[in-house]
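Every protein chain of the complex appears in place save one, which is left out.
Order of writing sets the chain letters: A and B. Residues in each chain are counted from 1.
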Amino acid sequence: MGLAANSAAAACIAVAIAAVFAVETLATEPPSHLNRSLKSATQFLSPELAAEQADDARNRGLLWVEQGATLWHAPADPGGTPDGASCRTCHQEAEATMRGVAARMPVFDVSRGRVLNLEGRINVCRTEKQRNDAWAYESPQLLAMTAYLSFQSRGMPKSATRDWPDTASGSGAPSGPAQNILDRGRTLWNERQGQFNLSCAQCHDDNVGRKLRGDTISSAVPTGYPAYRLEWDGLGSLHRRLRACQLGVRAVQFEHGSEEYLALEVYLAWRATGQLIEAPAIRR
Amino acid sequence: MVRSMIDHSSATNRAQPIRRDMVARPSRRDMVAGGIAACAYAVSPLVGWTQIAVAQTVPAKPLAQFETAWAELVQGRPLATGRLTLDIPRLAESGNSVSLKVAVASPMTAADHVQRIHLLSERNPIATIGRFHLTPSSGVAEVETSIRLATTQNVRAIAEMSDGTLQTASAEVVVLLGACLDPG
Partner (left out) sequence: MAPRATRIVMPATAKSGEIVRVRCLIQHPMVAGSTGPTGDGTSTTARNIIHTLTVSYAGADVFRADYQPGIAANPYTAFAFRAGASGDVVFTWSEDNGAVTTATRRLNVTP
C-alpha cells in the first residue's frame, strides 16, 4: 500500500474513533455532583503499606478473596436448597458474571422498598434462593463473599447512581423513597455527633490531608471496603469501619446493617461516584 | 455526657451506655512520650498539627526479657557486622504489622552458609520474634516477613553462620499511633 493510501486509512480510522468517543461522551455524562477532589486513604498510606496493597502476593485481603472463591463454588450448607446448589450453579463464574456488581452497589430495591448493599443482596440470595440462613455482618462467610465479589469490580469506577438522584437538589429524582434515603445519608454526614460533637463532614470534607496523630485524614471514600485493617488484624466491612468512626468521636454507635448505616453507605457511594474500586484495600 | 444529636427514635438504634473500656484513654506510653501534648491531642483531634506524632524521641532501654533472650542466643560469642542487612522502615504507621527483609551476604555453599537468622525485639512482651532456618540449597540468605512492634524500639537480627560465627544488625523503628484505637 502506498504512503498516501496509508495516511488516508489512518485518517479514516481516527475519524471513526473520534466519532465513537463523541457518541460515548454524549451518552454517559458524568453525574453533576461528580467530585474529582476526593482523596481515598490509599493516597495517604506509607510507601510500605501502599506497596502491600498494590502487590497481589502481599495483600492480605486477598486471603478473604480466596475464601470467597471457595465458598462460591461450594454446595450450599445442609438444610439449604435440596439440590445443594452453589452460587456457581446459578451465576456461573464470578469473574464473568459479577464484574461491575459491587461498583453499582448499593441499589434501591423497589419491590422491597429498601436499600440493598452488597451484604444485603448476598443475603437475599441466601435466604430466598438458597432457602438458608442469612450470613451475619463480620461473619467469615459474609466477609469472604463480599471480598470476592468486590474484587471482581476492582479498578472499575463506583457507579451507584443508577438508582439515586443525580443532582444535589434532587431534581429529576427517580422516586421519593430513594431521594429520602440519600437525604438521610447526607444529613447523617453533616450532623454533629458524640462527645466530641463532630460531624463526618468536618473531618472528611473540611480537613482532608491534615493529621490526626499518626493518621492523615482521608475523604472517606468507601471504595476500599471490605478492607484489611491493621487495627483489626483482619478484613472488615464498611459498617464495621463506620462503627469505629462513631466510637472515635464518642458517639453511640449504630448497628451493622442498620438503616442509618445503609443511608450513610448510599450517600458515601453517591459522593464517591467515579472513584475506582480498590477492594480489598489495606488500611491502618 | 453530651447528648448525641442523632435521632434515637429509630427502632434499629438502641441507645447503649458507653462502656468504660470503650473509651480509649491515653496509654502510659503516650503520657511518657508526649506528655500534655498527647492528652490534649487525643481529645481535640482538629488542632492544626502537621508534624507526625512521634511516640518517643530517644530510644528507651531494652526490657529484661530481651537481655535474657539475647544472652541465651549469643552465648558470649563475638558479634560481627557488615554482612547482615536489616531492611525495615524507619517509621511504622502501625505496630500491628511492620514488614522487613533480612539478608546476609553469603555464597550459601556447603562450606560457607547461613544456618539460622533470628529476629529479636528490645521492647516487645516476648523478645524473640522469629527464627528462620536456611540450608545451602536456599541459594541466597534472604527472608522477608511482617512483625509486630509494641512501641518504638530497636529491632535486632542475628545470623548464625556455618562456621559458628555470628553476624548482626540493628535498626530503630519509630512506631506511630493512629488517630483512634478501635477495640471493636
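Rule of thumb we're sticking to: a contact is a pair of C-beta atoms (placed from the backbone, for glycine too) under 8 Å apart; a residue touches a chain by one contact, two chains touch by 3 or more.
This one's a predicted model, so the numbers in the text were calculated from it and none came from an experiment.
Undergrad: For the chain left off this view, which of B:73, B:134, B:158 or B:180 is in contact with it?
TA: B:134
Undergrad: Tell me which residue among B:85, B:99 or B:170 touches the hidden chain in the full complex.
TA: Per the contact definition at the top, the residue touching the missing chain is B:99.
Undergrad: Considering the whole complex, not just the chains shown, which residues of chain B touch the missing one?
TA: Residues touching the hidden chain, for chain B, are 21, 96-99, 101, 108, 119, 121, 124-126, 128-135, 137-140, 142-149.
Undergrad: In the full complex, which bits of chain A touch the chain not displayed? Write them out.
TA: Residue positions of chain A that touch the missing chain: 56-58, 60, 62-64, 66-67, 70, 228, 233-234.
In the analysis below, only the chains that are shown with their structure count from here on.
Undergrad: Round to the nearest whole Å and give the separation of the Cα centres of chain A and chain B.
TA: So the centroids are 32 Å from each other.
Undergrad: Per the contact definition, I'd like the list of chain B residues that touch chain A in the complex.
TA: 1-2, 4-6, 8, 10, 12-16, 18, 22-23, 41-43, 45-46, 48-53, 89, 91-94, 96-99, 176-182, 184
Undergrad: Could you list, by residue number, the parts of chain A that touch chain B in their complex?
TA: The touching residues are 45-49, 52, 58, 188, 191-198, 202-203, 207, 210-215, 217, 230-233, 240, 243-244, 247-248, 250-255, 258-260, 284.
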